[in-house]
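A single protein chain has been omitted from the complex, and every remaining protein chain is retained in its original position.
As written, the chain order gives the labels A, B and C, with residue 1 at the start of each chain.
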Amino acid sequence: MQIAGIFTPNVVPLHDDGEINEAELRRYVDWLIDQGLHGLFPNGSTGECVRFTSEERLRIARITIEQSDGRVPVLVGAAEANVVETLRASERYAEYGARAVAIVSPFYYRLGPDQVYAYFHEIAKQSPIDVLLYNIPLFASPIDAPTVRRLAELERIVGIKDSSGNIESMMQMMRTIQPMRPDFVFLTGWEATLLPMLLMGCQGGTNALSGIVPAFFRKLYDAVQAGDLELARQMQFDLLDLFNAVVYEIEFPVGLREAVELQGFQIGPSRQPLSDQQRSALPEIRERIGRALRSMGLDPAS
Amino acid sequence: MQIAGIFTPNVVPLHDDGEINEAELRRYVDWLIDQGLHGLFPNGSTGECVRFTSEERLRIARITIEQSDGRVPVLVGAAEANVVETLRASERYAEYGARAVAIVSPFYYRLGPDQVYAYFHEIAKQSPIDVLLYNIPLFASPIDAPTVRRLAELERIVGIKDSSGNIESMMQMMRTIQPMRPDFVFLTGWEATLLPMLLMGCQGGTNALSGIVPAFFRKLYDAVQAGDLELARQMQFDLLDLFNAVVYEIEFPVGLREAVELQGFQIGPSRQPLSDQQRSALPEIRERIGRALRSMGLDPAS
Amino acid sequence: MQIAGIFTPNVVPLHDDGEINEAELRRYVDWLIDQGLHGLFPNGSTGECVRFTSEERLRIARITIEQSDGRVPVLVGAAEANVVETLRASERYAEYGARAVAIVSPFYYRLGPDQVYAYFHEIAKQSPIDVLLYNIPLFASPIDAPTVRRLAELERIVGIKDSSGNIESMMQMMRTIQPMRPDFVFLTGWEATLLPMLLMGCQGGTNALSGIVPAFFRKLYDAVQAGDLELARQMQFDLLDLFNAVVYEIEFPVGLREAVELQGFQIGPSRQPLSDQQRSALPEIRERIGRALRSMGLDPAS
Partner (left out) sequence: MQIAGIFTPNVVPLHDDGEINEAELRRYVDWLIDQGLHGLFPNGSTGECVRFTSEERLRIARITIEQSDGRVPVLVGAAEANVVETLRASERYAEYGARAVAIVSPFYYRLGPDQVYAYFHEIAKQSPIDVLLYNIPLFASPIDAPTVRRLAELERIVGIKDSSGNIESMMQMMRTIQPMRPDFVFLTGWEATLLPMLLMGCQGGTNALSGIVPAFFRKLYDAVQAGDLELARQMQFDLLDLFNAVVYEIEFPVGLREAVELQGFQIGPSRQPLSDQQRSALPEIRERIGRALRSMGLDPAS
């Protein structure tokens, strides 16, 4: 199954006591698929992967894949404490039926390009499943363009999911990789630059906001496929208000969880305690999200 | 005269003793215009404005405007020690016949948004000539999107020349400014993202590399105007090798000066002494530039 | 037991297959104590805490505390996926006999000051054991001076272990905290500025290099206590060569593991695969470490 289109890095609904709300997660998965998204992406940054235990990450992936039930491909974020643990988790995701794993480079320590290469090389050698590089330099060691090119020589590595929003870097990668590896997949994880990325050749995106307005993202993607640049441009600009409200007004992914809640899902509290400041900012955030949705012609569900 | 299209931020040819080579500057200006560029932009970062004295900056602008002789509009970089001096220079540029001045925000000290606003507000109140904001956060205090929006309320400020290459920021500005000020001009000074910027709505660019391959830039711009996305995309990717050789391989604008020299102009040594390291890197840089030009179907003139 | 003096953030010896080498860890702990260090600090950044599983972290702490057997206090690095897991681990460390836990602020996501406060506030409310704030802004969300001051109001929070090396920030904290909380402990984790930190009022350090040359650190600390500024200054400058070789020449903590190996311990390979570049740099690193040790009047054991 070809990796292309819009994949939702989905949040995890929680009960008030912090436990995973499985029923709501299943309901949410169904809704996303029904709205026309091309795929799902549990255990990404949006899904707050690092705030769950290893066991919980397995469970979240299993539920998501089970519930999607072959209707759409599922990419699973896979990043554990070290190579051995990451491979162990990847094997389980493969058994569950994931299409591929997306592996963030090591975080906490900031590794240099050669070490990032060594890490992914080790994984690529042994992975039982296709691997997407997951570049998110804000949070983890950057995977720079020359390193991506070197890693593109390894068969198991089938693409990159880039959340830097840096369109020049994306083009620099395409320039050197596409001639030697035409099947290599470029996905963007930064919705503020989604349209320019698609116009320059990305096959799709993994966009957190598609978890709020999935049909909108599908329509924008279809407009690009149909060559309707005018409509696509209008939609891209319309997206910015929602993006600003969700991403810049409050720490990620608090705003996103609120927005999905506004769409009628019981997302519950995050695992990271809210600060007093965040708590008092929330009503205004909700209002701005509602306003942004209405300006896009979309009424919040609630 | 409408500000749109590709403007060349032209380098200044120097004699071996460091003095301005007026004859060669005039010959260079003629060539750029003959190759089809839409305008010129002396005293920008490419023109190494800060390495000249105030008197020399006046002279460079005067020569460039005189030589262009109304064939194309000329934007002049204007940034002196303080508001009074900057206004004094702007008056002279207006007398010479500049279309507008592009004013970089104060540098050395890094000013906050409110101070950047105060600076441009003071200038806009008194300027005898249209003003373009010149945002180049790598070198000078950043002019952020909200500040540009506030400044767009002032009539004398007619647009922005943005050299950050940040397409998201450009869209954020367009989103808030275009509804209230449809005539506001957005120019990009970062050629690695020229095409996406034009596709998202920029009216043109001030691109250093257009001083090397002016006809190529004109053709790329025309392809966008004609809606030939396929050709434009190919050209944008073709541009990256030249960009990398000129901008990333050696400190700016040493590589650019070399490249223009390769095109048959006697550019001479920069005012900043070359380091031993740079000196020994130059042959390889020249070779890479030549290779990049040939891969674009352009033989270096020399 | 008062927290003061030099604590070693100890590395974990591994077998060639990556498993914890318990016997060697015990032997290493004994040596460090015999050489006169004031305490131990397992599961810090030096101990590569994030490259072990939760179960392994418990085991490392248990072995270290068991082996130190009350001879010196043990601070344990405690940072799990979320508040609940961190508290659960802290309870275990308390049972093992840890003197306190040092908790790094959340990493991956970069949290703002108010969120960092909320996180530690939640932990302080419920922790069964004294808590040291662990500030390491290179790797984790920074805990800034005003936040430390606010957290110093909570009884369970007894001090800070700061690995930023920023002496101004340390003084800013002391200035506001010491008047209200004279018992609050300030430890520095950056040996390149150890002496100035001690002179300005720090009670001690958690210094990775003390795991290589424990007696040297003890002597430097004693010189400060004795008011022998001349000797202390000489030793601080002597330390810089070793620091440079271990910390700046190769990614942390590869160089440190090598250096401890040179002192006669079987540290084994790190969990993060070495890059080709690192592998070929190692002989030179070892040589530099040896040279640095000899210049300090210390012959490498091997």
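Note that in this section a contact is a pair of C-beta atoms (placed from the backbone, for glycine too) under 8 Å apart; a residue touches a chain by one contact, two chains touch by 3 or more.
If you're wondering where the values come from, they're calculated on a predicted model, not measured in any experiment.
Every shown chain touched by the omitted chain in the complete complex is listed here: B, C.
Residue-wise, the contact with the chain that is not shown comes from B:E85, picked out of B:E85, B:E155 or B:D183. Only one residue from B:F7, B:F41, B:Y93 or B:Y117 touches the chain missing from this view: B:Y117.
For the chain left out of this panel, the touching residue among C:G112, C:P137, C:P196 or C:P300 is C:P196. Residue-level contact of subunit C with the missing chain is found at 165, 167-168, 171-172, 174-175, 190, 192-193, 195-196, 199-201, 229, 233, 236-237, 240-241, 244. The missing chain lies against subunit B, touching residues 18, 45, 50-54, 81-85, 106-112, 114-115, 117-119, 121-122, 138-140, 251-252, 271-278.
Quick note on the criterion: only the chains that are shown with their structure count from here on.
Taken together, the touching pairs link the chains end to end in a line with two free ends. If you average the Cα atoms of subunit A and of subunit C, the two centres end up 35 Å apart.
With each centre defined as the average position of its C-alpha atoms, the distance from subunit B to subunit C rounds to 50 Å. For subunit C, the set of residues that touch two or more other chains is empty.
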